[in-house]
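The structure is given below, and queries will be raised subsequently.
Only one protein chain is missing; all other protein chains are in place.
Order as written gives the chain letters A, B and C; numbering starts at 1 within each chain.
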Amino acid sequence: MSQICRSQIIEVLHLNDRYSCLQIYAPQIAETAQAGQFVNLQVGEDGSIDPLLKRPFSIHRIDRELGMIYLLIKVVGVGTEKLQKMKAGQGLEMIGPLGHGFRLQNTGKALLVAGGIGIAPLYELAVQLSESGVEVTVLLGVTDQKDLILSTVMEEYDPQIIMVNPGVSSQRKGLVTELAAECLSSKEYDQIYVCGPEPMLKALHQQLGSNLINSQFSLEERMGCGVGLCFSCVCKVKQDDGTGEWKHERVCTCGPVFMGNEVVF
Amino acid sequence: MSQICRSQIIEVLHLNDRYSCLQIYAPQIAETAQAGQFVNLQVGEDGSIDPLLKRPFSIHRIDRELGMIYLLIKVVGVGTEKLQKMKAGQGLEMIGPLGHGFRLQNTGKALLVAGGIGIAPLYELAVQLSESGVEVTVLLGVTDQKDLILSTVMEEYDPQIIMVNPGVSSQRKGLVTELAAECLSSKEYDQIYVCGPEPMLKALHQQLGSNLINSQFSLEERMGCGVGLCFSCVCKVKQDDGTGEWKHERVCTCGPVFMGNEVVF
Amino acid sequence: MNRLSVNLGKLQLTNPIITASGTCGFGYELSPYLTTLPGGIVLKGLTLEERQGNPTPRIAETPAGILNSIGLQNPGLAKFKQSYRTKIADIDTCIIANISGNTVEEYARLTEELSKLAEIDAIEVNISCPNVKKGGMAFGTDPIAAHQVVSEVVKRSSLPVIAKLSPNVTDIRVIARAVEEAGADVISMINTMLGMKIDIRSGCPVLGNIMGGLSGPAIRPIAIRMVYQVAQVVDIPIIGMGGVRTLEDVLEMLMAGATAVSVGTATMIDPALPSRLVQELADYCREKEIVNLKSIVGMALPSEMNV
Partner (left out) sequence: MNRLSVNLGKLQLTNPIITASGTCGFGYELSPYLTTLPGGIVLKGLTLEERQGNPTPRIAETPAGILNSIGLQNPGLAKFKQSYRTKIADIDTCIIANISGNTVEEYARLTEELSKLAEIDAIEVNISCPNVKKGGMAFGTDPIAAHQVVSEVVKRSSLPVIAKLSPNVTDIRVIARAVEEAGADVISMINTMLGMKIDIRSGCPVLGNIMGGLSGPAIRPIAIRMVYQVAQVVDIPIIGMGGVRTLEDVLEMLMAGATAVSVGTATMIDPALPSRLVQELADYCREKEIVNLKSIVGMALPSEMNV
């Protein structure tokens, strides 16, 4: 069950001016959290009106023994800017763990495909999959040099990187969907996990074909409450009745992870 | 001329949980500020929406040489609470010096009557009056024990204190208007300066009689802009035409100090 | 004796805190976070047929407020009866259904059907939703249409009827009097203010549905004003809402003339808030020796007017 709790920032690691990793002491959340779940947290003091709404972030890493969770944050607006400036020792009100995480299988080969900050929930997933003996391949698509820092958080899984704007670097230029296509044509994967911006999800979804049934997509949508109260955060999923019609489901409670053959783009 | 400037907090002296004294580096303001003028300052970051409006505070003390001003703050709501929690080194946006201060005469005897935090602007006034050889008597009316700390900021002028709720203390019980009446009946004063809550101002105003002409009242009113733009902060003053009719004048630009025979309660 | 209990016409609440429609799901999503139950829970707006609502994004932040354009996504009456009733059966407080329709007849049919359900204690008639094309706010901005819908609902209902007003009107008192005359037992107000936000990077409206309803602290002064105005012209009790988030806000709403107070946006932000408000209000009453909330309801009204 998710809980509302006051947690405490232990460390804010500034990866660069775009990305930070927050280590947070939240034992109630760490205890039951699963890879792919998220927390909804209040930026600023309790009762803050600026920003007013809580912000959802995937759980990036879980350390159950120490009662820690880690969040990987990309600065995109007021809330993430303030978060990045927070200091060790500050308190944070948060609700979690929220939503349905990834459904892990304990065997075979897994392909993890991330677009940018979409890497956040895949780290804990990779840890758990490899611990249970699954062979993990990680693909990471990024936009520019600054994003490269994201590969370091996955270092131990030796991510393959592709970049939209490689600039002067020696990185390969292109989209992560190209990498994914290459992998899928050269090897069979039993489990495919995808997290990233919508256009990437959509492209991959089209491209997966018969692999859709083994795939899981972690979706994002603007959220109001994060706990199923407001119906702000919907995505399209297939109706149960087999008509092929879609319906709106709440990402926060029915997701954020959906089966590839269930979600409609 | 008043200026908009970024100033810096040098020290926050917590007198007790109700009162603090802020030392602020604001050389442009210190340079021209006069006793009885005020500053309007933004609590929180620039562009804060909570609180949205600037807050007016009397200039409590001026140190022209060091470019410092001092504010004496009573905690009454969101803004003053946040101010009290600010730390040395933090920046503050403020406009000042604002309004018309006291009109000082360089001779004779002066009676300074303060109600509670109304003592704030009277300190700099007392300093300047005594420097120019005026004999200064300070009366201070307070509500309770916690307010007693206000007398310490005036120590060198040996304020006479009277208290509404003396509790266990040995202080005299009563209103500052009683003290004032006693002083005025036992001695002649050439200058009378009053600052405090409205009921006190009103009572003194009625009681002063022929002394009104030598008296100056520092008024408070809720302010929007502090610089004459919005007409939020008006008080009643006599029409110039001698009809005895009143008109509304802006406290921020025509005051906060008004002549006793000009203001209408 | 319970100091906090209040009467809304025929409806009795154990305390005056209510969770507002659309911000507490169908009750069961919220109840795990509630340690003390609010006096009422108003369910997400229901329509006769299932609705998928508006395209996303459906929510945007504004200064001290939010815009939403959910568009009444809901399972429709049939699925509600089938799958949702049981989920709320165990919640031991007043459950209020919130209904919308394209036509008066749709409101009437919903009323008849919902009146039969043991789980439902009252019906709130939403004539004020700014996020749907037909019906919704159109009924709430015209006194004649408002009268028509509400009187039809009253006629078909065996439960207390609450009329929920829109603030997007020139004079809300006119609508309030119309629904009182139509037989509403209670007035609830306010629904959201129609608003909009533009993403300056793209030059496009932020919300998928372009406009949305503004709620949250930003609109509280408008809500307080409207409750204050309406309390002076109707005799039925008012459920006040709009930007309430703290005990102070609850008290302000009561003093403006509301008999009960709903929390919407604030519940979304902190699902435990309704419980905390009940507790804080109880503490406040104990401290101030208030034995009946009637003594503060309408305190700010012109003195002849105290309700």
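Assume a contact is a pair of C-beta atoms (placed from the backbone, for glycine too) under 8 Å apart; a residue touches a chain by one contact, two chains touch by 3 or more.
Worth saying up front: this structure is predicted, and the values here are computed from it rather than measured.
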Touching the absent chain when the full complex is considered, from C:T62, C:Q148 or C:Q279: C:T62
Candidate in contact with the missing chain, chosen from C:A78, C:I198 or C:V233: C:I198
Option touching the unshown chain, where C:C24, C:I59 or C:L251 are the choices: C:L251
Residues on chain C that touch the omitted chain in the whole complex? 62-65, 67, 141, 168-171, 193-198, 200, 203-205, 211, 214, 216-222, 224-225, 228, 243, 248, 251-252, 255-256, 296, 299-300
Mind listing the chain B residues that contact the chain we can't see here? 1-2, 4, 42, 47, 49-54, 93, 95, 221-225, 227-235, 246-248, 253
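Everything that follows uses one rule, which is that only the chains that are shown with their structure count from here on.
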Taking each chain's centre as its mean C-alpha position, how far apart are chain A and chain B in Å? 56
Rounded to the nearest whole Å, what is the centre-to-centre distance of chain A and chain C, using the mean of the C-alpha atoms as each centre? 35
As a quick test, compute the distance in whole Å between the mean CA positions of chain B and chain C. 47
For chain C, give me the residues that contact two or more of the other chains. 63-64
Shared-interface residues of chain B (touching two or more other chains) are 49-50
